[in-house]
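A protein chain is absent from this complex, but the other protein chains hold their places.
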Amino acid sequence: MILTINGRPLAATPGETLLQVARRAGVDLPTLCHHEGLEAWGGCRLCVVEVRRRPDDAPKVVPSCLQPAEDGVRVETHTEHLLRIRATLLDLLLTRAPDSDLIRRLAVEHGVSDGTFEPRPEPTSCILCTLCTRACAAVGAHAISTAGRGAEGEVSLPFVDDADACVGCGSCAAVCPTGCIELKDAGSRRTIWGRTFERVPCEVTGQPTVTREYAELLARRSGLPVDSFFVSDEGRRRQTADRVAGLVGVGDGRVA
Amino acid sequence: MSERIASLAALEAWRTRLVAAHDPKRKAIAVCAGTGCKAYGSDQLTAAFRKAVAERGLDVDVRATGCHGFCERGPLVVIYPSMIFYQEVGRKNLAKDVAEILDQTVAAAPGAEQIVARLQYKTPDGTPVVHEHEVPFYKHQNRLILSFNGKIDPDSLADYVANGGYRALAKALGTLTPEQVLAEVDASGLRGRGGAGFPTGRKWRFCREAVAPLVNGVPTRYVVCNADEGDPGAFMDRSVLEGNPHGVLEGLLLGAYAIGAREGYVYVRNEYPLAVQRLTKAIADARAAGLLGADLLGTGFAFDVHVTRGAGAFVCGEETALIGSVEGNRGQPRFRPPYPAVSGLWGCPTTINNVETWVNVPLIVDRGAAWFAGIGTRGSKGTKIFSLVGKVNHTGLVEVPMGATLRHIVEQIGGGIQGGRAFKAVQTGGPSGGCLPEPMLDLEVDFDTLTAAGSMMGSGGMIVMDDRTCMVDVARYFIDFLIQESCGKCTPCRDGLIQMGHLLHAVVEGRATRATLDRLEALAPVVRDASLCALGQTAPNPVLSTLKYFRHEYLAHIDHRQCPAGVCKALITYRVNARCTGCTVCAVQCPEKVIAGEKKGLHVIAEDRCTRCGVCHSVCTFGAVDILPGRGGKE
Amino acid sequence: MKQLVVTPIRCIGCRTCEIACAFSHPAGRTPGRSRIRAFPIRPPEGGIPVVCFQCDTAACVTVCPTATLTRNPRTGAIDYAEARCVHCRACVAACPFGNIGYDDASRRCYKCDLCSGDPQCAKFCPSRALEFA
Partner (left out) sequence: MSALPATPLDLAPLEPILARYPADRRSLVMVLQDVQAAWHYLPREVLNRVAERLAVPRSHVYHVATFYKHFSLTPRGAHTCTVCMGTACHVRGAGLLVEHLERRTGMKAGDTTPDGRLTVETVNCVGACALGPVVIVDGQYVGSATARKVDRALEACMGHAERKPEDSGITSNGGDSLGAGTDRQASSVVAWGRPPDPQTPTASGDGKEDTE
């Protein structure tokens, strides 16, 4: 199918979103709550664009991360109204994450040097984009979720302190755009959501690998034995080389 | 009547038996058992009537019916067959009222009934009215849906059938194909009563034509009745559910037949326990009678319905949020497309309509699309129930044809403003709607005219405001309401409304400047255009419409630091005037103890320490406490 | 479909393949992590090159929660779509041969993608220990 973005005709395949088509065509659309690997959320609204099915329709503002590409649709990505929306949204997000480098950078790029709105009482840098809870659900732990409604919402463990379901994989901290989820690694000890895990050291290289809880989850999901996850990639490569060496009969069956 | 009705003929036979058994001349006392009248003790009244009738050995029915609509004058009693209307029965003296009504009105021969004058409705100029249909509140209405409420006992399937209930269903199952039923609804021009006014026929067609996934081997579609009714100030769905639950069920049955659904849900908000109770009983009775379940009336059509309760979330009135709630999740809206008609409950095509939309369907199928299309305006067909509340003399449910003017509703039906004060505005469409000023009173009310005027039909809430209502405070109230009810999913609504709230509080608390208005008007379009669902998209409407029609009040708050209506605490002053008789009640009642004065002497409020709690004004029976705009004393 | 053929016996342990791989997968302006490792053998035999086997039923694909690792129909390789990765490192823990690693510096996994059908390691291998045929 063919659609036009900022006047340029572009080919698109059914099932693609406007964001995918735009990015493929090199159009830079900012996103915060979008992640290619996770279920679309459509909450931050930064990626909004204007669409018109017929030339004389009034432009409709839609999130490009969710709006499916349609044949013949006219898309504008940087109209004056859209730029004002993005600037205001970033201004609003500064009330939640005044110290986040990403938000500040995006805000400056959209002409907002510093927040003009009244900041939240105790800003925690969390912008409630739910990337962390979606990642946790994708990994299969379902340890955290948003609690509370509206502006009082926050990401938390059940009853704030129940970290039983957490497996210490660290995906939540990795995907958080404002880095407000604390993950501390000291040697093989990992502390996250107030709980400390032991990452099992690799028998070959001694590097910390995954936590036992995470290995059990991966075992459940993949059918592989739990203990098969406790060797680092470095160690495994060495083991593979040894095995090949043994098969081929070079050296005394072991790599140096 | 609990045994199954095996066929359409059996249903008709039962109906003829019921109608024949009904003696039109038989006397009956209909006591309203809607929530409003129950609040004024109508349950005790009904019991008292039953006991007194038994003691007197009178041959007369005592029937508890659904809400008659004129709630503020409850408990309401109508004596059949002569339709004599009594109001506020048993409020002050239960036994006396019951005795007088029975002895003077019920015991007398028809035509010779004496009227208990003190329980009669009196028009503003004092003339008493005898019959229900002569009461101005009812006279100027066109009560199609609400007519059932007064007549039938909501817990009685027989009453509903005797009054034509399930005749439309029999007609559909017996003589019409699903496509014909759908075409009938389409041709009637019925539009959704939930608020947006989407054409119902078209919505049904989308759902019927959508590919239905198989659920244990059966292509599955759902019909849902949205009884979340979150709009504050609207309670027509409640009265229909409590007064005529079978009407809603019959509508769902017809919709399911037309669309091809086998299962339905009625999503009732948590604040309506009586509606849930009546609906649950109606469903049980319908199942027992073979009107729900498998092989309905021997026609092979199968449909069942479940009641699910909301749990306190205004946003669940939005379709995708409602779906989320029924599925056991948070009521958080989802992006569309896919629309629920294509992929709704558990991914199956789902039709969601409001209570009032569903209860119109049996009337359309029974009397035909042409009859329905004959009522209302070109773009909006049929009647609409408004809940007329606020500063108006007759508050209650008003059913008028689309196209009736605001003036007709507020003045003729509503009986004008309380205490003869000046009309200032009427708020329609709930938190998504707007406030319309006096010049708009001649607006013919329908979906399109209200939207054009910057408001919205919404579910039909109509809150009348007088000169003592501050429009800035109303805008602040709605934004504070929506801040509480925002689901928090998207930035513009979640964080944008908070900032609009701060700006409005600044105006209300006398901390604002002209720039505050500019910032409000800059932020509103962002919230309107960028929000994910209708809650956020329409949230700025009350602010924008009050700014449009009542900008002078905003400026009074900003430029002169005054609240003309005397509401905003920071911008008013309580001061005792010359009418003070020194009765010392205000001094005693004042929580802050800031009123000084001798017995019999003029009292004085220490304005710098007064917290403007309003107690003195409300307890003073001599009208000696004035509320002056502007902030004297306390800086 | 062409495959990367490894003949360990010919490997002289020169590790040119590692350099070629690192340079053809730059991380910013610097060479990235090599997706191939030629383990040195006690002289004189040379080395054992170890690189992703692009397994038919790959453990990394099974454990990945966001379908980041998918088969490339044209090259036959299992490609890593960085945009989809949630950095949970399940793949690193699951690969029985250690041929996928996670680079903390560039915050992404690294594995052999057969250079989109023109593997540089095979091109520069002086002793035909690596061939793409």
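For clarity, chains are labelled A, B and C in written order, and residue numbers in each chain start from 1.
Criterion: contacts are C-beta pairs under 8 Å (C-beta built on N, C-alpha and C of every residue); 3 or more make two chains touch, one makes a residue touch a chain.
This structure is a prediction, so every number in the text was calculated from the model and none was measured.
Peer 1: Could you list, sorted by label, every displayed chain in contact with the chain left out?
Peer 2: A, B
Peer 1: Pick out which of B:16, B:93, B:329 or B:513 touches the chain that's been left out of the picture.
Peer 2: Once the missing chain is taken into account, the touching residue is B:329.
Peer 1: Can you work out which residue in B:194, B:376, B:390 or B:510 touches the chain that's missing from view?
Peer 2: Only one of B:194, B:376, B:390 or B:510 touches the chain omitted from view, namely B:390.
Peer 1: For the chain not shown, which residue from B:260, B:333, B:349 or B:430 touches it across the whole complex?
Peer 2: Here the residue in touch with the unshown chain is B:430.
Peer 1: From the list B:164, B:178, B:199 or B:232, pick the residue that touches the absent chain.
Peer 2: The one listed residue touching the chain not shown is B:232.
Peer 1: List the subunit A residues touching the unshown chain?
Peer 2: So the residues of subunit A touching the missing chain come out as 133, 136, 142-149, 156-159, 162, 164-165.
Peer 1: Contacts of subunit B with the missing chain: which residues?
Peer 2: 35-36, 38-40, 70-72, 74, 229-235, 237-238, 269-273, 308-314, 325-332, 387, 389-391, 395-397, 418-419, 427, 430, 461, 463, 465, 468-469, 474, 477-478, 481, 484-485, 487, 566-567, 585, 588-589, 591, 613-615, 617-621, 625, 627
Please note the rule applied: only the chains that are shown with their structure count from here on.
Peer 1: How many angstrom lie between the centres of subunit B and subunit C, each centre taken as the mean Cα position?
Peer 2: The answer is 67 Å.
Peer 1: I'd like the Å distance between the centres of subunit A and subunit C, where a centre is the mean of that chain's Cα atoms.
Peer 2: Centre-to-centre distance between subunit A and subunit C: 25 Å.
Peer 1: Which whole number of Å gives the spacing of the CA centres of subunit A and subunit B?
Peer 2: 44
Peer 1: Which bits of subunit A are touching subunit C when the two form their complex?
Peer 2: Interface residues on the subunit A side: 35-38, 135, 138-140, 169-171, 174-175, 209-210, 214-215, 218, 221-224, 228-229, 231-241, 244-245, 248, 250-252, 255-256.
Peer 1: Touching residues of subunit C toward subunit A in the complex: what are they?
Peer 2: That would be residues 8-9, 37, 39-42, 45-48, 50, 59, 62-63, 65-68, 81, 83-90, 92-102, 107 of subunit C.
Peer 1: Once bound in the complex, which stretches of subunit A touch subunit B?
Peer 2: Subunit A reaches subunit B through residues 40-46, 48, 61, 63, 66, 68, 81, 84-85, 88-89, 92-93, 95-96, 117-118, 127-128, 146, 148-153.
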